[in-house]
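Of the protein chains in this complex, one is absent; all others appear in place.
Labels run A and B following the written order; every chain starts at residue 1.
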Amino acid sequence: MKCMSTPLVKVVDLKKYFPVKGIFFTKGYVKAVDGVNFEIYKGKTLGLVGESGCGKTTVGKLVLRLLKPTSGKALFEGKDIFKLRGKELKEFRKKAQMVFQDPYSSLNPRMTIFDTIYEPIKIYKIKVSDPEKFVVELLYRVGLNESHLYRYPHEFSGGQRQRIAIARILALNPEFIVLDEPTSALDVSVQAQILNLLKDLQKKMDLTYLFISHDLGVVRYMSDYIAVMYLGQIVEYGPAEEVFEKPLHPYTKALFSAIPIPDPEITRKREKLRVPGEPPSPINPPSGCRFHPRCPFRQEICNREEPEFIEYEKGHYVKCHLYSRK
Amino acid sequence: MSEIYEKKLLDKFSDALIEGFAKFLDKVRPGWYKKNKARVDEWKLMAYALNRSPPGLIGLALVIVFIVLAIVGPYIAPFNYDTPLTAFDRDAYLAPPGTVITIPNTTAAKFLGVRSGNYTLLLGSDDYGRDLFSRILYGARTSLIVAIMVMLVGPWIGILIGLVAGYYGGKIDEILMRFTDIFLAFPGLILAIAFSAVLPPRIQYFLNANPAVRQFFLSLFSLKVQHAGSMAYLVSVIIALWIVWWPGYARLVRGLVLSARENLYVEAARALGVPTRWILLRHITPNIIGPILVYLTLDFGGVILTEAGLSFLGVGAVPPIADWGRIINDGSQYFPNSWWLVFYPGLMILLTVLGFNLIGDTLRDILDPKTRRSIEFKLKKKKQKGEKNEV
Partner (left out) sequence: MKSEHLPIIEVKDLYVNFYTYAGVVKAIDGVSFTIYRGETYCLVGETGCGKSVTAKSLTKLIRPPGRIEKGQVLYYREPGKEPIDLLGLSEEELRRIRGAEISYIFQDPSASLDPLYNIGYQISETMYDHGLISSIKEGFLKAVDILKSVLMPDPETRVKNYPHELSGGMKQRAVIGISLSNNPRLVIADEPTTALDATVQDQIMDLLKKLKKEKNLTVLLITHNMGLVADMCDRVAVMYAGRIVEEADIYELFKNPLHPYTKALLKAVPNPVKKIDKLESIPGTVPNLIYPPPGCRFHPRCQYAMEKCKSERPPEIWVSSTHRVSCWLYS
């Protein structure tokens, strides 16, 4: 692979347990994120894929320090974000931003577009000589124009609102953006607009993305690297092309073959890896490998020992007993 | 379709009013109008919504009449609230509405500030021969001032507590809400009775020690100096109502904040690094102000009703202060023969409280963005049709 110096974002053994409260005592923990490792290089996109409840959104919030981890580290430009204080923390908050899933509720209905986009500038006390011109320029960058300046969110469609949400964080000149299913509330025809916009911006501004989605097509389109999550753990991680062409982990294979392909010739003829059942509750995850109850290739060792996260091929990691270190 | 709205005369009037206000703001802060055009349009739509709601208009009319009466009442009343007309004309004793009395040109009349001549007692008089019409006008002032005094303090304590409890949650929420529960368990009536037994002498002492404050309150209530003692009872009612009036707001606001802070835009603001105080002020408060405003309006009537009720039970206003509840209480012993003593003040209470309730309900509709959207769509449709016709 390419020789890169240090990754912009590096996550080391990150864990987040949410307590489940009983009447008197904590009954147990939802192990939403349980030992996650990955790296994202500057200017690249990591696609984080998984089914609902696998903890992918929690990972997104953790790397922005919107949640406190139970343990583990998340490094941004080499520094642990959970140890940042004062000025450094403020600087991090500015550089790392998030786009949310639902553009219908992520904009304050009582604020004009100008106020919404200009708010971060006010918060960070950035000096702007002409606020109006500044905001209009941002609007142009996301494909809107000055006629939208003093209107309220309810006058805009879902796609336009997502553009506004993007303009808002661009105001701060961020380096790293967590995109939490940014297009899943949008229609296909509009989705493509937003995805292309995000790609353009990435190229122009050298942005780094963590792209969270359950839609494999979208993830493939957007990502340079892929991490597949199952029940709070990353089971496979590697360059996007490699993971899509040669998936290793049985869950990855099952997930890929479960996605219907928009082409009848291909989708009806391909071979599928079918897995029974549904993801179990993250409160009491299965012992050993978490996928073993559903895994068609399960061995005796799988329910005893948790597999290691190994580099099977260069840059391609997998957490499965089927693969041993080469 | 029949549902197309044309701009009515009333709409043009409200438009002009709002435009004028907006122009004024633009003068004070140049550039305001351009930035807030959308907001001004919303205001206009709110006005259209009100213009199309007969209950709302009736309520508005009733409330305006009440407020005007309360302000100018004491100046237009033919007699003072405690002028005993029986001293001049025996007919003034429990006179039915429409009775004509004659006031002779005597020194007593001059002393009481009554001009001689014939007077028609529009709404009759009571057992002291006091003109009911005048007393009702003075009573409007009493009600308005008590309601304003209560609403200026009580709800805001609750709103503040609710905001803090709702946003911070956890232990702070727990402590504040249990504190609220304690106050919620206070029976308002008993508290008011206890206060009227204990507080008035102290209030009177305080008022006497501070003549400026006393004068201020006297002129607010439009009372004579010698009735400062009776006024102390009204003040004690106000204080009692402060204490029982806020917990409802604390609960309401806390609930509103709890649901508002779950909104994604609050989380989005937090992700941007927006400080807590700013989130409360800019993101949460504006989005919950609507229901609070509705509640405040409805409650204005509520305070008037409660105060009248307390006075009726003999806890609030004491003679000779003109107060609707008190007038009903005093007149009830002559009911049904002298029905007017109960009927007219009762009608006034009814109309006033009804007015506030109607406005409150209409406000709920107006502040609901859906209503505004519907009116906006209908107006747009009208415009489109109009354009087509021109073509």
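The working rule: a contact is a pair of C-beta atoms (placed from the backbone, for glycine too) under 8 Å apart; a residue touches a chain by one contact, two chains touch by 3 or more.
Being a predicted model, the structure only gives us computed values, none of them experimental.
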Of A:131, A:260 or A:315, the residue touching the omitted chain is A:260
Sole touch to the unshown chain from A:98, A:165, A:275 or A:318: residue A:275
Under the stated touch rule, tell me which residues of chain A contact the chain that is not displayed. 51-52, 157-160, 187-193, 195-196, 214-221, 241, 244, 254-268, 272, 274-279
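Convention: only the chains that are shown with their structure count from here on.
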Centroid from C-alpha atoms only, then distance chain A to chain B, rounded to Å. What do you get? 53
Enumerate the contact residues on chain A facing chain B in the complex. 64, 66, 90, 93-94, 97-98, 100, 102, 105-112, 114, 119-120, 123-124, 150-152, 154, 165, 168-169, 172
Per the touch rule above, chain B residues touching chain A in the complex are 34-39, 42, 263-265, 267-275, 278, 282-283, 286-287, 369, 373
